[in-house]
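One structure, as structure tokens, below. Some questions next.
The complex appears here without one of its protein chains, the remainder shown in place.
Just so it is clear, A and B label the chains in written order, and each chain counts residues from 1 on its own.
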Amino acid sequence: MAEPVSTLPLARSASSSWKGPVAIGILALVILAVGSVSLPTFLVNNMIRAFLYAAVALTVDVLWGYTGILTFGQSAFFGIGAYAAGLIFTHEGFSWSLAAAALAAGLGVSWVVSRAVGWLAFYHGASPLYASVVTLVLPIVLVQGIYSGGEFTGSSSGLSGFDSIDIPLEAWFFIAGALLTVLAVTAWLFVRSDAGRLLVAIRENESRCEYLGIDVSRYKARLMDICAVIAAFAGFLFACVQMVVAPEYAGFVFGTELVIWVALGGRGSLIGPIVGAMLIDVGSAYLSGNLPYIWTLLVGVAFVVVIVAMPRGLAPVVASAVRRAVPRRRGTAPRPVAFLAAKPREKADADATRPALSLTNVQKHFGSLKVLDGISFDAHAGELLSLIGPNGAGKSTLMRCIADGAERSSGRVTIGGTDIGKLAPYDCVALGVGRKFQTATVFESMSVAEALRIARHRVSPPSKWKRDATLELPQPALDVLRLTGLDRIPERECRYLSHGQKQALELAMVLALEPRTVLLDEPTAGLTKQERTQIGEIFVALSSQYRMCLLLVEHDLEFVQQISSRIIVLHQGRIVMDGGVHDVVHSDLVRAVYAGETHAAENAA
Amino acid sequence: MKAIPTLIRQAGTLVMLAMASHAVLAADPVKIGVPVGLSGANSVVAPSVVQAAQLAVDEINAKGGILGRQVSLEVADDGSGAAGAQKAFDSLIFDKKVNALISMETSAARNAGLPIVTRGKVPFIYTSFYEGRSCNRYMYVDAWVPDQQVAPIVDYFVKQYHAKTFFLIGSDYAFGRGMLDFTKTYIEKQGGKVVGNEYLPMDGSDWTPIISKLQGAKPDAIITSTAGGAPNVTLTKQLRAAGVRVPYGNLAVDEGTAKSMGVDAEGIYISGSYVTNIDTPANKTFMAAMQKRFGSDLKTPNDLSVPEYEAIYLYKAAVEKSGSFDTAKVIPALAQVSFDGPRGTIQMSKQRHTPLTMYLGQVQANGSVKVIQSFKNVDPGAQCPALK
Partner (left out) sequence: MLNLGLDIATTAAILFIVSAGLLMVFGVMKIINFSHGAFLTVGGYASVIVAHAGLGWWWSVPCALAVGFVLGMLVERFIVRPLYARPLDAILATWGLGIIVGQIITLIFGRGVQMVASPVDGAVPFLGTQYSAYRLILVGVAVLVALALGWLVNGTRLGLQTRAVIMNEALARGLGISSARVRFMTFCTGAALASTAGCLITPLASVDPNMGVPWIVGAFMLVLVSGSSLVSLAVASLVLGGAQVLVSTFVNPVLGGLTIAVLAAVLLRFRPEGFARG
């Protein structure tokens, strides 16, 4: 799901104030008002359509450019809104109450259809390809339904000649333009805000988001619902001003055209798709008459070239040219975020007697291959439990079984006394477990502070329209940041961090969840000796000082010996030993299992 | 003191400018807008339509134009669909400011353009056959509607082949359904029975289940109304491949496609208001003129392009009758004028539509169409009772 080329370093504006975008919005409204009366009628007509298309293109950008959901189906929602108006005005006539009913119907039906699409396409483990397929099938089915509707829906000819809201074209120009402006400003504020960063986080690393307690599927579905309703509203207005609806407005050719406009204009930039949609639509009115076949060919070639060679589209090219031409007067350095200590949410020793983690007869098999068999143990708060064993013993699988309810084949896992059943990772996080992956997975194009704020999403939802200057983190996370120096570089992008820094950041992110149990999958892989010592100290502090239960998968026996309070040895999917450090390290069994490493264990002892 | 000669000189310049511009205005050409499907589904037939329009305009200009003004054509691409039509109609009416729109469209394009025609208050002559009952204050139609096209085929099948049971096949869109609904009603009125009425999506190419049903129903005759182009060809091919040889009337195939279908098309009956070998002096003159004007680039005139030619002449007649280009005067005049063209006498006097001579033809082995019967003055029926 992480697409390397799509980690676009989106330009972030200097101030987090909402005044900028709103001021630009008001200016745009003024220009619209002036333009509505001064532009020639032909251009006014065309631009009304272009505004509404651009509004829909904006939703495609939010869904695809920012969140990574490739959708061909926004045209279907546009069509639903348009046909709601067309059908009611044709069969029932026009009145203001009927118009309100049509609008309600259009928005309502869109919302229901979007829920259905969301149920089909967004669930834990769904592939993005499948989601795109569903959005492709939607307009096909809808258009076929329209064709089959005979005279009721107008079939292939569409519906025309119905009465509609009787206001002059200039007023429509302003209304359509105002809709686009309001949408653009709102979207701009949202994607810049702290909550908006989640879109990019999902696009870059959906799995990490799930393990940070975010119900990604539900979020995507909600986002699509909102975009569907917006597209339907644009479609409704379209039908009202054009007084015609036709199946092609709901079809997948239009749906793919929207994607093409967004790709060409510049995905993930908001202004790119708006300009792209308007330029191509208005331009085609002028040019397609002169070059009917070449026009489509040119657009096709430009599209392929952009996707292959310039995936960010043309907007960044234009933006950098503008930036070079117009020197910024103010400094571009964003205001650094300050980290503060958060008040602990839960009482530290809520239930010290109940085990933090309890496994009973957990099994995992792939077909006939048994990877885990009869795993049973309890772990308590304050324990630093290390899981060792040769490769292929099933250690990572065991970690997954604890953090993801759907992973194991049978057996029981309880976290903090609650059976995780078949819960998805984000629900397991809610029960108090945090998992740190083997390879450091953070959000490449985000800054340290932004990544940490995403981690706090579940605990303290970020603002949907502004950027906070402070971020509260629990003390353990702050300790990790201070110890590794990350608290001094909150604005550095994660892609520029060293491997050790990424490991530390991911650990801080997991700790930001305020878990009671932390699963650490080979945390010392790739670290220098000094970093290893540092992180070992942190782990010890987490378990002894903060009373967390730590479960560590490790290969470095020396490291394990130094910090653990208890060691479990896994071999061929079974627990072969479970006891104190000294007993395990000096046992014959372990020596046999780790044939080559007994020397190191003996020498250290 | 010195200012007065300057003033007079300035005034004189102004007067001369005014006279010159008036002279320029007087020579302003009459613009006829032709929004047509240069791309999209109609792009196969669009060139022939443009050619027919060009010939009409050239001939009219050679004889002095309309009311002393030369005529010029403005062609725009409507993409054969609603979105493109809106752009094309907008461009022609509000940007190029044409005096009239005369063209053929798909129904979706026509419906999308009508609100713009109403807003722009420009006469619009629709030159394509269609499913009927489209009405607009500014629109006239000089092509046929189902009421005119279906009867010849059904009557012939009943009389010649004693057909009692019919199987109807169509593409699932407005024209296909409209034609076959009318056909079904007409057949039942004549005492026949419809034993099957099946539709495939417009872009469908696999007629297998329908053909199987047809073979099960064993009808005396088949009548089809599929979308133009590929569906016609695929259906015919698959029917022949399945060995179906009952009398086959195709409501939606033109001469050109029939010719290109080769041996599979032999025996198909078609009905229309124009075939190239109509034996009248008017058609022969028209064909000769087209051949001379376009030579080897000539696109075969057909039932979609010849009405365009005649419509331009009808517009000329209406303007001359009303003495002005003013829409309010031209619209009523269009119902009163007539023109003798390759298809016979055309007068759009029946609720904006025109009685036509319909020809029943059969495709021969060499691809040409032999005229079997002709029906004069077939009435279009009640198309727009609300308009007069």
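Couple of notes before you dig in:
Note that in this section a residue touches a chain if its C-beta (ideal position, glycine included) is under 8 Å from a C-beta of that chain, and two chains touch if they have at least 3 such contacts.
As the structure is a computational prediction, the values presented were derived from the model and not from experiment.
The chain not shown here makes contact, within the complete complex, with A, B. The chain that is not drawn here is touched, among residues B:Asn61, B:Thr118, B:Gln190 or B:Thr234, by B:Thr234. Across A:Phe77, A:Tyr147, A:Tyr249 or A:Phe437, the single residue that touches the chain missing here is A:Tyr147.
In the complete complex, the residue from B:Asp77, B:Asp142, B:Asp172 or B:Glu255 that touches the missing chain is B:Asp172. The chain not shown here touches subunit B at positions 43-44, 172, 198-201, 203-206, 208-210, 212-213, 215-216, 229-230, 232-234, 237-238, 240-243, 257, 260-264. For subunit A, the list of residues touching the undisplayed chain reads 3-6, 68, 70, 120, 123, 125-130, 132-134, 136-137, 140-141, 144, 147-148, 256, 259-260, 263, 293, 296-297, 299-301, 303-304, 307-309, 311.
The rule we apply is simple: only the chains that are shown with their structure count from here on.
Inter-chain centre distance (subunit A to subunit B, centres taken as mean C-alpha positions): 53 Å. Those residues of subunit B whose C-beta lies close enough to touch subunit A in the complex are 38-39, 43, 75-77, 79, 81-84, 86-88, 90-91, 94-95, 106-108, 110-112, 114-116, 119, 131, 136, 172-175, 177, 201-202.
Residues 40-42, 45-46, 49, 144, 147-148, 150, 154-161, 169, 242-244, 246-249, 254, 284-286, 288-289, 292-293, 295-296 of subunit A touch subunit B in their complex.
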